[in-house]
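Quick one: the structure is below, questions incoming.
Here the complex is missing one protein chain, while the rest keep their positions.
Take a look at chain A:
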Amino acid sequence: MNALAARRRHPAAIAVLLLLGLLVTGGAYSFFAPKDANAAPTVSADAVQDGKNLFLANCASCHGVNAEGTKSGPTLVGVGAASVDFQVSTGRMPLAGPNVQAPVNKVKFDETEIAALAAYVASLGAGPGIPEEKWTTVIQPGTPENNKAIATGGEIFRVNCAMCHNFAGAGGALTRGKYAPALDEATPRQIYEAMVTGPQSMPVFNDRNISPEGKQQVISYLAAQRDQTNVGGFSLGNLGPVSEGLFAWVFGLGILIAGAVWLGKKAA
């Protein structure tokens, strides 16, 4: 038997397998599928020039003066505007220093600067563009149709995302200190961009894996879950049975023992 078979029961095996499968299909797709057209045909040459200046000042040290990549950062040719927008608007880039994974940080640039950076990187090679407004609008619950769309989004989420991001989007651990972050902060646009660009260990979900409608449904599901009042009370971090067990031991038993001691002190 080989090493692969031996490890197939490893807890991360499913994630890794899915990752592999998705990467392979995604990779194959990107070979055969027509590339997304450059997202923003309207950006002016000025914006691209501004973006280049910003890039040289802030990013070139790691990504190279022509974004060709260096030892400390990958090439950005062909990553597309969506990737830049996602990375910079979540504060992941510019990276402060080497790390297993670029952490979410304070955002360093304003919207026009981010747009300029995105335009510059997009001008280097075609890649996924900034998603259209239409697909990043959250579907509001209310009509049966919309409710159904949200529920479908939930199904897509459980099949494609929950294994890394947890059922409630509370985040989860990956191998060697990497992690899938909690999804309670990301904006609809960032969620969409994360899906099309697949940052870090996250697989790319292109339009053939999950259609733009499907992505919109996922976004709407996440939004609906966020808006959901916690019907059962405080959620203890949505971490599942571990936090419940700790709570039962520490508070449940603690309070009851305190009660027993108090009762014992009561005179007959």
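One rule holds for everything that comes next: a residue touches a chain if its C-beta (ideal position, glycine included) is under 8 Å from a C-beta of that chain, and two chains touch if they have at least 3 such contacts; residues count from 1.
The working rule: contacts and distances are computed from a predicted model.
UniProt lists the omitted chain of the complex under the protein name "Cytochrome bc1 complex cytochrome b subunit" (options: "Phosphate import ATP-binding protein PstB 1", "Cytochrome bc1 complex cytochrome b subunit", "Peptide/nickel transport system permease protein" or "RNA polymerase ECF family sigma subunit").
In the complete complex, the hidden chain is touched by one of A:Asn58, A:Gln200 or A:Asn238, namely A:Asn238.
In the full complex, chain A contacts the hidden chain through residues 1, 3, 5-12, 14, 100, 141, 144, 147-148, 150-151, 153-155, 158-159, 162-168, 170-177, 179-180, 221, 224-225, 228, 230-236, 238-242, 244-249, 251-253, 255-257, 259-261, 263-264, 266, 268.
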